[in-house]
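Down below is the structure, laid out as structure tokens.
Omission of a single protein chain aside, the complex is shown with its protein chains in their original locations.
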């Protein structure tokens, strides 16, 4: 059976045609590849394609279907889209985009919160300041918004991808 | 509850008295230790005992209760003996030691078998030759024996700890 | 003789210091904060003591706690590394008072060099060139013009009361002097209510070149030649090399002598660095002195063949220097790059997190000073440097090739790193040719953009690898079913996964 696969913004179909030990025949968008794919270390793959040696490293992303993939020079986000993922994506769209969340992109510490719940803030206003590794990052709103909920407090340690402020 | 633990040939009793995060209070043979035990890498432990920093590496042995333990200079076999292990040990004794097996201590290839099933061999006779990493090892019998069964054939690849010849 | 050293630091430098201690047969004591229990310096040391919460103000900067550990552990000396307490005169004084050897300079040297104005005056008195300029505010046009002619063009005129670029004028041509002074003064008047100005020599294409010095407690000082540190991003050094590609033997000797004179002016002992600003004509001016070991000290170690930490310890122990100036030589070429946990393609945002996998580059001419390992979480509280990669080769060109080879083989997953960015720097023509100054990074932005190194085929390989990992993961979870039936049993997978967090 074939899957959809998203590589950064490129959407392709992918299908396993044959597997024999570490040899795979795989089709992507009708191109057929014969490869020797070997996991050499945990998350580290050695791939031979037409005798060319590729080294690819994987880190699992948010879930078992999403990966961060390092090639020699670049890093890609790869997402495998099966029936379940498609269902979730369609549901997410139904919810619309009327709420919005300011999320910390990395682990850090909340230095300052410059708003209160219910505040009307203007485009460009800084809402929250987070510090990580000696650097402070200011998070601003891009349009006039209302602060719906504040999920953290000053001094809190936040994880990567943790929602901090919900705006409306 | 307390366990018995075997370190090489030393048999001790060991008991977890208290655990608080990475801090452990553990008694061995009535000596009580307070230690900070942290697994830093897979199978690699950092231990602080009275502020002395120890580095200990573990590899799981034959089963989940047996370990090969590396300290700075030495390697120990450690075996945790619970009720199940005690039962197995007592059963093994009942079977007696009237059969004997020549086992390959490391992975290799059977180069030559110098006996047939049923042969009477003399003390010091070489029974089988195994090669690994450019080196050939001869396995001899220590007393006059009878070859009961030969479990491998010439050219076979053997694993570590694989029985090769049963003698009587 | 020093028998036990407390290293009041963390990260790669703590491990690096401990390595030299071990070679000298000296015991080491680590201190660690809450988040550093699993850090390499705790594992490497002979002893380790907890000193407080993660923020450095509550741990690595707490002189009292560190001194307490020194007493408790019986350490007879403290090495401060770089950063934290390394340039803190009060800490040096505290050590003196408590009878613990501070492996670093005297409080007097730290104080004098730590204050920019005092340092400048001391250097002028010692005959060390400083950037020419006025030390008092100028209040009239005539004096201003006279001083500018003395200093020589180009100059920068700055408002005394100033800031934010107001009342600031760069003057390059003689005919612009009067106009520039007048407009700077009137702008200063308007902005700050004060028309007094300073005048300073303007170095249009500045090079940052520093000299390593070593001084003992018997008045001997030697220099260990220069390090070229002009590749900087926001005043942070990115690449360092020695010898400097613009240096001549004659200027090297002169600058070396100036560096020794600078150190002697403050009775310096220990390892220190004299930073110079150098123009394209190799005029050099004292900028400041770093009264500690530098991050980039390994390139000097490699080219001169001296273990600087061992020298620091021997000096602190009161031993005289074991070499004379004329016995020191440079052999070949060394380059260092700093590997940070940061995202060079996203404004160099720090990228703390867990190192999932690391492959360290090895082989001929490669030194790797790091402290991270697989499974280690780079904490968000400290400098995000993961390691330093130092290469050596007979020639500069070969050293660049070697560094590229090493960066090619250096793989870290789990956090983003500066490795791709550093690789790009090594391909910039100005760097390859050795023609660069501190404007290098801003002037070469177009070369430093992310590369499109991955073709469609390479992207396909990336996608296939993830896909293969995914289907094999499914297969392992469903041992009874052949691979081709996979992908239908999500509920099963979900159920099993909750058990499988092992």
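To keep things simple, chains are lettered A, B and C as they appear, and every chain counts its residues starting from 1.
Keep in mind that, in the parts below, contacts are C-beta pairs under 8 Å (C-beta built on N, C-alpha and C of every residue); 3 or more make two chains touch, one makes a residue touch a chain.
Note that the coordinates shown come from a computational prediction; the quantities given were computed from them, not determined experimentally.
Subunit B residues in contact with the hidden partner, per the touch definition given at the top, are 1, 3, 5, 7, 10, 12, 14, 16, 19, 24, 26, 28, 31, 33, 35, 37, 39, 41-45, 47, 49, 54-59, 64-65, 67-76, 78, 80, 82-84, 105-109, 132-135, 137, 160.
Listed for subunit A, the residues touching the missing chain in the whole complex are 22, 36, 38, 40-42, 46, 48, 51-53, 55. Even with one chain removed from view, subunit C keeps its contact list with that chain: residues 15-16, 19-20, 22-25, 44, 298, 301, 305-307, 331-332, 359-360, 362-370, 373-374, 393-394, 398, 401-402, 404-405, 408-409, 476-477, 496, 499-500, 502.
Please note the rule applied: only the chains that are shown with their structure count from here on.
Look at the CA centroids: the one farthest from the centroid of subunit B belongs to C.
Note: centroid distance subunit A to subunit B, computed from Cα atoms, is 46 Å. Mean C-alpha position of subunit B lies 49 Å from that of subunit C. The set of subunit C residues that touch two or more partner chains is empty.
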